[in-house]
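Structure incoming, see below.
Here the complex is missing a single protein chain, while all its other protein chains stay put.
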């Protein structure tokens, strides 16, 4: 399940709902991303997230399908907020449930790694010097490259130079 | 922070408290383990967790210290329940917060992998055939072996044959 | 053809979207970019350095060699920066 929304979400309510999915669930891996007050040594007062409505939902949906194809998962949840957020606000939640913890962990990390390089979101930071667009980091592409590439037709083709095949384990 | 308790816990309340730790937190990785209704093809009606009071707290505390030594973490939380639990009940929660998601993920996984081989908990399953002790699985030792060994004096010496040095990344 | 600009490219282009009708020989993204550049103006500036431009056709990430045709939705944007900063 994926959700793109301006509003905040309740971590407890979301996870409890995922776990209510059935007693075959052995583990839930969750990652929650928050707005930090400092980024690359800049004091951040707020963050404005713009996205591409329509494509965002499609990409997140593809990521969920791709994760389900790679691991035996029961539930997948991706929630990504947009709009203006301040430090400590929740930005994103990704979660996966599985009978086995390795699948839940791997899927959760795969989702956040790929989300950062494929989901059409762009961040602006508000600092004392005004607003600046956040520039994509090489390390995020590296993080996604930990995983074997997402094939065209799987979660869609990729406009970047194709990443090296780098299975994680 | 570590807690060993018979009572259930609220995932939402625990994570919200971790995140309230300060706006330098960029991400929280969480794993929650639940009782499954089927284990190795046996239908499980309940699970009884016995532990070694005193040593359990010491081992979990050492694991927290070891994780903090290996990664730049802000908060670490381990909650492990004991007593009689039924399918879908929460057993364990491990969580780590950090400025960076990789550290949070790695620490969280390290904690659950090592917890399963070091924390003195033993499980009995109640099935239609009565109660049986759950036997430790080779794959759990393998999972812990993904990480470089915990040095004697770090989180304590290890009675098992020493695991191969296998840094994760 | 419906063209969209996002984030810093939207600001550089001075517009969020526009309808264009390139000639039939503009059959892939590469040719479309060349055609948009030839028009000049602020959208041309937004597309000046393709190292910082990513493209989606009909809401799918594509390469510069991807075909385009009348009716397509073509979006230009910088590398994405969603999720956390961490």
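As written, the chains take the letters A, B and C, and residue 1 is the first residue of each chain.
Convention: a contact is a pair of C-beta atoms (placed from the backbone, for glycine too) under 8 Å apart; a residue touches a chain by one contact, two chains touch by 3 or more.
Keep in mind the model is a prediction, meaning the values are calculated, not measured.
Shown chains touched by the undisplayed chain in the intact complex: A, B.
Of the options A:1, A:99 or A:145, the residue whose C-beta touches the omitted chain is A:99.
Here one chain is not drawn; of B:20, B:55 or B:86, the residue touching it is B:55. Taking the complete complex into account, residues 26-27, 98-101, 104 of chain A touch the chain not shown. Against the chain not displayed here, chain B makes contact via residues 33-36, 39, 49-52, 54-55, 58-59, 80, 91-92, 112, 115-124, 133-137, 140, 156-160.
Just so it is clear, only the chains that are shown with their structure count from here on.
Per-chain Cα centroids separate chain A from chain C by 24 Å. Each of the following residues of chain C touches two or more other chains: 83-86. Along chain A, residues 33-36, 112 each make contact with two or more other chains.
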